[in-house]
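My structure is below; once you've seen it, I'll send some questions.
The complex is shown incomplete by one protein chain, all other protein chains being positioned as in the whole.
Every chain is named by a letter (A, B and C) in the order it is written, and numbering of its residues begins at 1.
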Amino acid sequence: MKNSKIFQEIGMIVDKEELNSTTAIVHVHSPNIAKHSIPGQFVHIRISDTFNPLLRRPFSIQNVIEQDNIELLIRSYGRGSSYLLQKKIGDEVNLLGPLGNGWSVPSRFKTIVGVSGGVGVAPILFLQNHFPENFIHILGAKTVGELPVSRKMIQQYDLKIATEDGSYGFYGNAIDLFLEYIQQLDVHSTFLVTCGPWKMMHELQKIAKNFNLSGAISAEARMGCAVGVCQGCAITLVTPSKLNSCFALCCKDGPIFTLEQINMEVNPFGN
Amino acid sequence: MKNSKIFQEIGMIVDKEELNSTTAIVHVHSPNIAKHSIPGQFVHIRISDTFNPLLRRPFSIQNVIEQDNIELLIRSYGRGSSYLLQKKIGDEVNLLGPLGNGWSVPSRFKTIVGVSGGVGVAPILFLQNHFPENFIHILGAKTVGELPVSRKMIQQYDLKIATEDGSYGFYGNAIDLFLEYIQQLDVHSTFLVTCGPWKMMHELQKIAKNFNLSGAISAEARMGCAVGVCQGCAITLVTPSKLNSCFALCCKDGPIFTLEQINMEVNPFGN
Amino acid sequence: MGIDTSCKIGKLQLTTPIIAASGCFGYGTEYSEICDLKAFGAIVTKTITPQPRVGNSTPRIWETPNGGMLNSIGLANVGIDCYIKQKLPELKNYPTKIIVSIAGNTISEYGEMVEKLDASDVWAALEINISCPNVKEGGISFGTNTRMTQDLVKICREKTTRPIIVKLTPMATSLSEIAKVCEDNGADAVSLVNTYVGMAIDIYSLKPRIATITAGYSGPPIKPMALARVWEVVNAVSIPVIGMGGICCGEDAIEFFLAGATAIEIGTMIYVEPNIAKNILNDITHYCTLKNLVSTSQLAGLFLKTREFNTTCTISG
Partner (left out) sequence: MGIDTSCKIGKLQLTTPIIAASGCFGYGTEYSEICDLKAFGAIVTKTITPQPRVGNSTPRIWETPNGGMLNSIGLANVGIDCYIKQKLPELKNYPTKIIVSIAGNTISEYGEMVEKLDASDVWAALEINISCPNVKEGGISFGTNTRMTQDLVKICREKTTRPIIVKLTPMATSLSEIAKVCEDNGADAVSLVNTYVGMAIDIYSLKPRIATITAGYSGPPIKPMALARVWEVVNAVSIPVIGMGGICCGEDAIEFFLAGATAIEIGTMIYVEPNIAKNILNDITHYCTLKNLVSTSQLAGLFLKTREFNTTCTISG
């Protein structure tokens, strides 16, 4: 599903919806990237003209709107993302994209179950837009105030919400809720897609193995170039790939990997 | 005239008047510094909490207002000063001051002639406030649009303006205008004070020597600490001072020096 | 506006004095869609080694708070054989010159690599990366030792007639001595600097930010040091010096030329702005116009000729 053309584009923020104090949905006018994006791909954003920060930061594409705009979901995490969140409608954004391989769901699977944690919801929503039928989307958050979606989106995407403090929807985490659903599903025709905290995805990997469930994850790693040049974004594999390498590049070989490929004992951030 | 107590104070911008696109008068509420400032002293301002820029930047005190506020005249020159100019009323400013020695006009002089160029007007206006009588203040600028004073101030201080393009006041530079005045003055009872571009002050030094005129200059140098520690702000002297040093520290021994002290062949900025 | 931007590094003639640094432009093709390749006089491909290397464990990169980058990739590369068979042919008829970067664990490995490479005519020059540890000598970096540098340059020189550039590590105390050894043993040019050793710790998790603990430090924060090193070496040798380290805009590049660099390389900043070479080239030619120069090669004389290099250490503090 890899889409090879990459653009550098100065986009403009045309819409911004603050979901809570740390998260916002941002619409960026960037026709070239919008036209060529497929679900699972991301953009690499230069946040400042100065050196603060220096490197670009990667953000998943959450949707493409009216062909010309991409929708991003930005959470303030450290320096870069918080500066990005300070931008307003009318401000410019320096983008590189679309990047990465995108989801690929073999056609034998009739149902897709998405399990997302926090802003990990972004690449899964984009996929759901392409496969609106038979898509069960479970979204976990600590508490209702940290939900990275609007009420309207919950309805629109029929999101199954789990909050750890029970302040909204299911009382528990996304995995707990997933376990409730998995019982009712035919594992052979169901494909699992997940994006969120490494720990959550790691647990899902084990559960999927137990249930013989196929699936894919959207991985994260610190990125330098995002085009396969610096080799900074290595992800450790279970079985060596081409060149007998035990690593794959998150930016180019990923960010989407099958659940079986990745050695999730090794957190790419080292924590 | 040295005033020894130094304060570190978080001041607040309480007023801001833009004179033109690159210069503004800024009033900062900083009661401790205001209370102890004398004409010719300066404050050392931390412009950013980040490292951009890292070091503080020095600015002369132009006036003390209602005992609690200091008035600064800020021109956008490089990084630091332009960031400072972006601050708005209500923003905080991290100050160190009052610093430096201040003007000292021996009492035998009955008339003071101030010759200032651009924002060099600031320390001279403060002095004029203390000696409003018999003060002739000549101010030069390239063109009317770059005048670092308001029309009101021109009246209030009876400023003799020279513009190089003749767009306001005298057609010529501040030195040309000064030469017109010097003819009419008794050099023995007149004291010259000057602040502005090095080249202008250098020329004045030569003229003063010819006319046997006494005077003082407010010098500038790049500053690190501004309290006499780093020795970064050295000014080259004509005759060695204490310790037989051929240097004096602009921040501590200055910024005010007598016209005779400084070897003006050596521009402290190296240009 | 009619400014001649060509430059000569030994027999190597480049159309512009801007080169993509090793490790920052992959095998040459990755950025080709988004970059104007013609802004580069040459590109240096990722350092290759005798065997393929998978690279170091993760995490491998970290951005420091002041806009620097730490990396510990561990020379992940496809190995020389695959490089010659698969990567080099893709660069045939490329609109820019190809410089091949090599590194080995022993001196003889360097020699063998040059020999293998000499069979291909796709590349125009060699950049010898001497910042890596010599496994035989207990891991001392080749580039900090004059004797090892000498042997290394000699053996490479024997194996090819094409231009040899030796890439120096700034971790050597007397860089000018090392550069002199390169010149004396037949190198056509030296390039500097490679990365500085740096480190960062996550104080909350108590883990190093980079798996290998220490890493290579690059980007804007190293520029003032890199410039001083280039100035030092320019004043010590008469072969061309290629300057790099933290260059991220036209003004930075011009400082290196003024300090006497014949060409410059751009590393980290390419990740930030893939088309940075084009912007820098514009800025340089604009500056030449301003200074009434007809060619970028005249820049080297402007500052240099009016100064004397101080061979003794500067007393700073």
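The rule is short, and it goes like this: a residue touches a chain if its C-beta (ideal position, glycine included) is under 8 Å from a C-beta of that chain, and two chains touch if they have at least 3 such contacts.
Here the structure is a predicted model, which is why all the values come from computation and not from measurement.
Student: Which of the visible chains would the unseen chain be in contact with across the whole complex?
Tutor: Per the contact definition above, the missing chain touches B, C.
Student: Looking at C:26, C:216, C:240 or C:274, which makes contact with the chain not pictured?
Tutor: With C:26, C:216, C:240 or C:274 as choices, the missing chain is touched by C:216.
Student: Return the single residue from B:52, B:76, B:129 or B:167 that touches the missing chain.
Tutor: That would be B:52, which touches the missing chain.
Student: List every residue of chain B that touches the chain not included in the displayed model.
Tutor: Residues of chain B in contact with the hidden chain: 4-8, 46, 50-56, 79, 96, 221-236, 243-247, 266, 268-271.
Student: For chain C, which residues lie in contact with the unshown chain of the complex?
Tutor: That gives, for chain C, the contact residues 22-23, 47, 56, 64-68, 70-75, 129, 131-133, 138-141, 144, 171-174, 194-201, 203, 206, 208, 212-217, 220-225, 227-229, 231-232, 251, 254-255, 258-259, 287, 302-303, 306-307, 309-317.
The definition used in the following text is that only the chains that are shown with their structure count from here on.
Student: Among the remaining chains, which ones contact both chain B and chain C?
Tutor: Per touch definition, common to chain B and chain C: A.
Student: What whole-number Å value describes the gap between the mean CA coordinates of chain A and chain B?
Tutor: One centre to the other, that is 57 Å.
Student: Name the residues of chain B that each touch 2 or more other chains.
Tutor: Answer for chain B, listing residues that touch two or more other chains: 51.
Student: Using the touch rule from the top of the page, what residues of chain C touch 2 or more other chains?
Tutor: 65-66
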